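A single structure is presented below for examination.
Here the complex is missing one protein chain, while the rest keep their positions.
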Amino acid sequence: MVKLEYLKKEYEKTRQMPGKWPLSSYRYKFNITHFQPFLKALKEKRLIGLKCRSCNTVSFPPKLVCGKCLVQPDQWVALRDTGMVATFTANYMKDETTGELQSFPVIAIQQDGADTTFLTQLNPAVKFEDVYVGMPVKVKWKNQPEGNLGDIEYYDVIDDATKKMKLQNE
Amino acid sequence: MNKVGIVGYYQVPPALDHNMGRYELIFQAVRGALDNVGLKHKDVTSVVSATNDYYDGRTISNCFTVEAGGGYMKDETKVEMDGAFAVHYGMLRALTGHHKLVLVWGGSMSSCYPYSSSTLLSTDPTFERPLELINDMTAGAFQMRAYMNHFNVSAEDIAQVAVKNRRNATSNELALPESQLPAATTEMILKADVLSSPVTELMYSHPCDGAACIILAPEQQALKIRDDPVWITGVGYSQEAYYLGDRDLTQSQSMKNAAQMAYKMAGVKDPKKETDVAEVFEHFAHEEMIFSEALGFCKPGEGASLSTEIGGELPINPSGGAMSGNTPCATGMIRLIEAAKQIHGDASEHQVKDVHRVVASGQIGLCAQNNILFVLERGGRK
Amino acid sequence: MSKQQAAIVSAGFCEHASKRSDVNMAEMANEAIQDCLNNANIEMDAVDAIVMGNMPAFEGANLPELWMTDWVGARDKPLIRVTTGGTTGGSVAIAGYYHVAAGLPGIETVLAVAFEQQSCGNTSVGLSSVALGEISIVNALGLPAESAMRIFGAGAAIGIASYQAINYMKRSGCTEEDLARVVVQNRRNAAKNWWTHLKMPDYTIEQVMATPYVSYPLRFGMVTPASDGACAVLFTREEIAKDTVDIPAYVNGVSSVANETGIVGYAAAGAGQLDPCEQLGAVESAKLAYSQAGISFPEKEIDYAEVYSPFPNQELMWLERLGLFKENTAHLRYRDGTTAPNGELPVNCSGGVNSTNAIGASGLERVAEAALQIMGKAENQVPKTVHTSIGHGWGGCINFVTLTVLSDQPRRK
Partner (left out) sequence: MTRKRIEITTGFVQADYNFWVGKYMDKFYDGLESKQVLGNRCPTCNRVFVPPRKVCGNCFKTIDLSNNWVKLKDTGTLRNFTTTRIAVSEAGKKKTSEAIPIGMVQFDGSDTSVVYPLLDVQEKDLTIGLKVQVVWNDELKGHPRDIKGFRMLKGGER
């Protein structure tokens, strides 16, 4: 690690009293009723979004409340299994055996037909350096879907149609 | 003089362990308050919430409540105290004229984490917290003993407050069902399980899940929304010393200061005569007596002699008070809602006759270290 | 109760460092308060009410304002505490303003205090617990805990900043060197302030670029420190302000507009911000605060800016969203020296959040420094006369923004 030098002042060290915040003792309650049709669709390898009747915003994953209108959206719409990378970042993890720092991408995608982002994983074979905003991706389903979020194994990169279009134009 | 009116409110019925998610609970409160007066979400210009990171188990407890709490693209903020303090801040926002409609909500889920543990986490971390001896219950017990000892008040007198509040709660459809005891007697209160001697379980306002919402508007705007807004004509609040050993637990200095400030603002000279109802946030039965003394309804130590039942000379907590359901971060706000209901004549079975002026209080801290008092008046009355 | 013009008459700080191991959090806040009162030559008796704030999860103390009563002089005084995550300091300033501006009888002078002693706690747990509820629900919905922690863990403060950096760089075409330039300017400015944390008078772009990535494209040398520190600001009515100081900093506009939670929203909240650089909340906040202050051309009328930017790309982004520079041009203004202390629009002469970050206090420190520049009392005072300045705050899940507009003239009635 590079050490950065700065004008530093040391302060007298006094005792410390321990304390804790036992977050593991907390019970978090969620009403996931509105998630159930979504989960059911996943089992059938389908993707659906929840649309607000008032402003037509389609949320994926489904939202409990539409913030813009302060109503509970209740209309399900079918979505395609493709989307594009809205934003991404790298996560760094130490390889336990080699101790090497490995980077892999974490992506937020916008599913085609939806208006919100979905934080998810990219095909681990894809290098972080190759990811860009606007990159088209497609769902890679698990072989035996169970009706939960794990059914989306990851998102796979597909051919960028915009690049193709340019070629055709030429 | 500018004043601020309460134009709408809603309380989600409390429960010990609600079959509800947190966001759903908040959404119900906010949506309910808007629907009650037929206001639209787009009319709201500012949102003030009251939640607590330690009750909710998350850093920035208002981070994910923007949508459910109606804060999207609104001037939004959070007061990490009792809801009554959030109402105060909302009122300040309305008074400056920057905001025409301020929505204030508060709530939490005590089924998420034991409330008393979170009060332990609020003790002095350099000395008291590692000892794990002080929390709301033990502090309340110290105060009850100090009060009884100093004024020679009997446990029966204090239990009588619990009897009254638990009976009143019976006629309040928004009371926690477990808090309602139609046939409560002093014996029953005194014989209940001891939490921390001499406080028994039935003298304690049991924390529960719930949320509430109040909508505020400045004078002119309020009159456009409804003919009979409830006016906030006075507010006062104060914090007193922290260490129990530094304080005179037999009285509430902070409530005295709060009352002085609020009465002065509202022009109240003889609080006992000029007040029709009081809704106070009593964490324990004895606190209601200490408060009634601090509020000037009677002399110090004579709280027991006051006739405070519905129909009495000065009804206190006709709703059952905090004893009818203590939802941390909303309890004080619910007192304000109950006060507004009394003024509107909407309090159904626990309605007091002919109510013009009500005082309502909220608190936070061990032995009510910080108190806030509102004076609310019927619209149209000079 | 009649509406009042509020003004800032004093600000105080304590020394910031990675470990203020010599004081507990109450004593630390007290240092800032004493400094603030001394600077205005005012006694605690003159303070009518107190507004406090911090991010309690970083210190691990619930409702710290109760225990800290004596140290902040709150005994028998009205006190409320506001906390809104990273914007806490900004929200405290705004609450201080509202207390004075509302004109409640008896509340004329208000002390705003914000603090954070991060060395008491675990900053990464503090940050990850923001989304802990969401992570646990995602886990319950079938995503293995490990994956859930991994993808959401990337969404802690630095992760969100790197989302923003990636999108901002794509939009504007700014380079990593541009980001480094912002950092160098901040750290060199910090060296001129007595209270700041990372004072690096000789920092260079090359040094920044030699450090490894923490999260692409942000390098170790660009990252905000975790500091211990406190700040206090004194708000009062116009008449009192005029008697107290030569040039009060009048508070003419305040706003704190909330957007939808970004990126990591899940169970109830949506992640409505498709582009984390869009920052509609900031745009709306600016609109609201500027209209209150009667500012129509922010790029011309504002002389000084203190923006909340733990990471350099955010400094560039905020200056654009707040209407001070045209979109995608901020990095060019750093190249040509516009934002340097002797430039046309000096930015973050305090060193900014990038040099000193006691999270709960950071937002208030922006307002304090913006006020001190107007009052002519800043440690790193800019050579030009500052008539109008802004103090900005950012927080939550990239969804909260606070903005305070200050001026040497009261609001046009």
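In this document, chain identifiers A, B and C correspond to the written order of the chains, with residue numbering beginning at 1 in each.
Methods note: a contact is a pair of C-beta atoms (placed from the backbone, for glycine too) under 8 Å apart; a residue touches a chain by one contact, two chains touch by 3 or more.
Keep in mind the model is a prediction, meaning the values are calculated, not measured.
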item	value
Left-out chain, listing which of the shown chains it touches	A, B, C
Sole residue of C:Gly12, C:Gly121 or C:Pro298 that reaches the chain not shown, by the stated touch rule	C:Gly121
Chain not shown: contacting residue from B:Asn135, B:Ser205, B:Gln221 or B:Ser252	B:Asn135
Residue of C:Ser10, C:Asn24 or C:Gln279 in touch with the missing chain, whole complex considered	C:Asn24
Touch with the omitted chain, as defined above, among B:Tyr113, B:Tyr237, B:Phe291 or B:Phe374	B:Tyr113
Residues in subunit B touching the chain absent from view	19-21, 57, 113-114, 116-117, 120-121, 125-135, 137-138, 141-142, 145-146, 149, 193-199, 241, 243-246, 249
Touch list for subunit A against the chain that is not drawn	12, 14-33, 36-37
Touching residues (missing chain, whole complex) on subunit C	19-27, 30, 34, 44, 57, 59-61, 69-71, 73, 75, 117, 119-122, 125-126, 128-129, 132-133, 136-137, 139-141, 145
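Note that in this section only the chains that are shown with their structure count from here on.
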item	value
For subunit A paired with subunit B, centre-to-centre distance based on mean C-alpha positions, whole Å	41
Subunit A-subunit C separation of Cα centroids, rounded to whole Å	28
Approximate Å spacing (C-alpha centroids) for the pair subunit B, subunit C	33
Subunit A, residues touching no fewer than two other chains	19, 21, 23, 28, 30, 32, 63-67
Subunit C residues counted as touching two or more neighbouring chains	24, 57, 60-61, 129, 132-133, 260, 265, 267-270
Subunit C partner contacts - residues on subunit A that touch it in the complex	1-2, 4-9, 11-14, 16, 19-21, 23, 28, 30, 32, 35, 39, 57, 59, 61, 63-67, 86-93, 103, 106, 108, 110, 115-121, 128, 132-133, 146-151
Touching residues (chain side subunit C, partner subunit B) in the complex	1-3, 24, 55-58, 60-70, 74-85, 91, 94-95, 98-99, 101-106, 126-127, 129-134, 254-261, 265, 267-270, 280-281, 284, 288, 292, 395-397, 399-400
Interfacial residue positions of subunit A with respect to subunit B in the complex	17-19, 21-23, 25-32, 63-72
